[in-house]
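Working notes, beginning with the structure itself.
A single protein chain has been omitted from the complex, and every remaining protein chain is retained in its original position.
Chain naming follows the written order as A, B and C, and within any one chain the residues start at number 1.
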Amino acid sequence: MTEMTPEALQHFFETEFPQAAADFRIEGHDGLDFVLRLPVTERHLRPGGTVSGPTIFGLADVAIYLAILSRIGPVALAVTTGASIDFLRKPEPGRDLLARVRILKLGRALAVADALVFSDGRDEPVARASMTYSIPPSR
Amino acid sequence: MTEMTPEALQHFFETEFPQAAADFRIEGHDGLDFVLRLPVTERHLRPGGTVSGPTIFGLADVAIYLAILSRIGPVALAVTTGASIDFLRKPEPGRDLLARVRILKLGRALAVADALVFSDGRDEPVARASMTYSIPPSR
Amino acid sequence: MTEMTPEALQHFFETEFPQAAADFRIEGHDGLDFVLRLPVTERHLRPGGTVSGPTIFGLADVAIYLAILSRIGPVALAVTTGASIDFLRKPEPGRDLLARVRILKLGRALAVADALVFSDGRDEPVARASMTYSIPPSR
Partner (left out) sequence: MTEMTPEALQHFFETEFPQAAADFRIEGHDGLDFVLRLPVTERHLRPGGTVSGPTIFGLADVAIYLAILSRIGPVALAVTTGASIDFLRKPEPGRDLLARVRILKLGRALAVADALVFSDGRDEPVARASMTYSIPPSR
């Protein structure tokens, strides 16, 4: 395992996932947690002005993926094998979304982490997600 | 509760969720299961030619939502409260994805269903998802 | 991988998990599904006469474990890595519980299956559960 610097992580993100890298912004580590920001724009919104469930799922998925890579190094082929998510409140209109990731396990074959998603500036979470990633043996 | 005809469901889908309605195609009921098709195009693909996790999650979410509405009538405000998903295999390149939905519970406050997602023409599922929807009391 | 005969599976169950083997009864394959029965007794009941959530979780866990072993052979060390469960209805008092298991993936490192749990003789499921098992590499 090799930890990645914020610069190396950003570079990896832009090179391997250019589309996603245009959508999200790595905020880095806020104390214990890894934080990813989704600058919310018109195209993330559903009727009613709320961010869609799949968009929130995608934010948590990318955040947890990057948080794990920041700890184990650039393993482009790690894949999500399972996830669970609870949608807790509607995101507030006009605010970015932030995912705060907590690593729970970095094993040889599996990594597990969870994330809370917040409307920027609010204390009550919008969603909770946990994900399991399979790590290829070639590492 | 009022069951919806396929035509009424299609009309509701296009009117309330025009963006999603452009992405998916309602195949209707295949025996017991409700089936939704995702015609896979370039923009659903990740590097490597595979469909992304959040796209598969979105397919299952919309499929389960429509399957429930087809049974209880047009409740536009029903919201997903929880979901779990297992990613089982990579989707096959060049094939559409199909979600087959099984309704498990239609209660007054909660509806629960699960779905298997397949590459069109294949027998082994790409993903399994289950979702819970909260139904507004005004129904 | 080596499929196990019903006799070999029963013998493995009694030898490796004598406590559990005393609680459950292998019904075998009912068409596509593997079926495990929990003869409900006084000590499974919560106040109100209903079977407790952890007991239903345990039934699904053992059922899925045995269903996988019946397909890959006696791998005593396979461990559950993740699970999700939806409790749909109260079990009916005075009826056994049956778990019907559907195998979704038998990979080299991970196996995934889900189960529906029913009160014996009823059509509407009491619970839905899905579980992931890690399979030790020594296989």
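What we mean here is this: a residue touches a chain if its C-beta (ideal position, glycine included) is under 8 Å from a C-beta of that chain, and two chains touch if they have at least 3 such contacts.
Model, not experiment: these values are computed from the prediction.
Participant: Need the list of shown chains touched by the one chain that isn't shown.
Facilitator: It touches the following shown chains in the full complex: A, B, C.
Participant: For the chain left out of this view, which of C:53, C:93 or C:107 touches it?
Facilitator: Selected residue, touching the omitted chain: C:53.
Participant: Could you please point out the chain C residues that touch the chain left off the display?
Facilitator: The list for chain C reads 16-17, 46-47, 52-55, 57-58, 61, 76, 79-87.
Participant: Touching the hidden chain in the full complex, which residues of chain B are there? Just list them.
Facilitator: 81-82, 84, 109-110, 112, 132, 134
Participant: Which residues does chain A use to touch the chain missing from this display?
Facilitator: These residues touch the chain not displayed: 84, 86, 88-89, 104-105, 112, 114, 116, 124-125, 128, 130, 132.
One rule holds in what follows: only the chains that are shown with their structure count from here on.
Participant: Copies chain A, chain B: same or different interface, half of numbers shared as the threshold?
Facilitator: Same-residue interface.
Participant: Any idea how many Å lie between the Cα centroids of chain A and chain C?
Facilitator: The computed centroid separation for chain A versus chain C comes out at 33 Å.
Participant: Can you compute the centre-to-centre distance for chain B and chain C, using the mean CA position of each chain? Integer Å is fine.
Facilitator: Each chain's C-alpha centroid was found; their separation is 28 Å.
Participant: Round to the nearest whole Å and give the separation of the Cα centres of chain A and chain B.
Facilitator: Distance between chain centres, rounded to whole Å: 23 Å.
Participant: Tell me, which residues of chain A touch at least two other chains?
Facilitator: In chain A, the residues touching two or more other chains are 81-82, 84.
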